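So that we are looking at the same thing, I have put the structure below in structure tokens.
The block that comes next holds subunit A.
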Amino acid sequence: MANAALSRTQGQLAVTCEDAIVQVRDIGKNYGDVEALRGINLEFQRGKLTTLLGPSGCGKTTLLKIIAGLVPASSGEICVNDKVVTGPGPERAFVFQDFALMPWATVMRNVGFGLELRGVPAIERNRVARRYIEQVGLAGFEEKYPHELSGGMRQRVGIARAFAVNADVLLLDEPFSAVDEQNRRKFQEDLLRLVDLEKKTFIFVTHSIEEAVYVSDRIVLLSPRPGRISQVIDPMIDRTASPDDIRRDAGYLNTVEEIWQGLRQYAE
Partner candidate 1 sequence: MQAIVSHTKLNDAAGALKAPPTPGQALQSFAENRRSFWIILSLAVLFAAWEIAGLVPISFAFPKFSETVLAFVEMVADGTMIYAYFLTLQPLVLGVLISAVVGIGLGIAMGLSNKIEWLLAPVFIVLQAAPMAALVPLVTFIYGIGLTAKTLAVVMLALPVIVLNSYKAVRHVNPSLVDMCRSFQGTRKQQIFKIIIPDASPVLFAGLRLGIAAGFIGVMLAELLITPTGIGDLITYHRSVANYGHMYASVASIIAVSTLTLAGLQYFETNVLRPEKRRK
Partner candidate 2 sequence: EPMRIAFGDIATVESLHLLIALERAKEKGVDIKVTFLKSEDIAAQAVVSGQADIGIGGPYALLQKVKAPIRIFMQLSKLQFYPVVNTQFYKGWKDLDGQEIAVHSRGSGTEAIMKLMADKNGIKYSNIAYVPGAEVRTGALLQGNVKATIVDSSGKRVLESKAPGKFTFLPLGEVAATDEALFANTTYLKSNSKDVETLVEAILTTWREVAANPKSVAALREKYKLLPDATPDMIAEIEPYFTEAAPGMPLNGGGENAARDDFAFYTISGALTGKPEDLKVADFWSLDALNAVLARAGTK
């Protein structure tokens, strides 16, 4: 098990590869006087899960929203499928930290909302919604309202909604931070299952080093404000192993330790 894993660390230089679905080119962002991001160059590979990791306030959310097209960049550009994008597009879907569920709508309507906005007829969108509700393990809750669900279940609704529009790229901003730790662990395992099942590209933001190493194909470490890329790490972990084995894997543990040593200087 342990020998199956290999951790590789690369320097500041951008990683090029033949199949980059999202390309971040020299992105910078200022909020008034505050420089949040500076000179970010990154490529996200198709079908992989890439995590953005860094100290609080380093601009992870900002970068993710720039990729999503929700926040305009101050400089640089974003290419998705080799086309420069300036706003949100159907090929990208966002999962919000605070779930962003409509409290007045049922689980079914929430999950089908992306389709509703596209004008998909009700029968069709309910069919799709039902499928994804089932896939995230919420079958039977279709007619419930968000306030009747626990935090973990609400986030599953948010994820199902993102899946339902069949985007190529899923952008997740600390999706598990509002979920308690034990459920979070369960979620991580579920996420790996979904990544495997859906074959989509995931861009993931988290604060948790273990979570990042556990779920990611690649980890991008950002430095404190103004956020720049300080390190890119590919954990190279064999995800066919059992969760317990992964967590005992020397490669896993080494990567965690390495990242922690890189980040601890930024902790208070």
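Everything below uses one rule, namely that a residue touches a chain if its C-beta (ideal position, glycine included) is under 8 Å from a C-beta of that chain, and two chains touch if they have at least 3 such contacts; residues count from 1.
As a selection rule, all candidates are chains of the complex that A comes from, given by their letters.
These numbers were taken from a predicted model, which means no experiment stands behind them.
Peer 1: Which candidate, 1 or 2, sits against subunit A in this complex?
Peer 2: It is candidate 1 that touches subunit A.
Peer 1: Under the definition above, what is the set of subunit A residues touching candidate 1 in their complex?
Peer 2: The contact residues of subunit A facing candidate 1 are 65, 68-70, 87-90, 92-94, 96-98, 100, 102-104, 113-114, 116-118, 145-147, 165.
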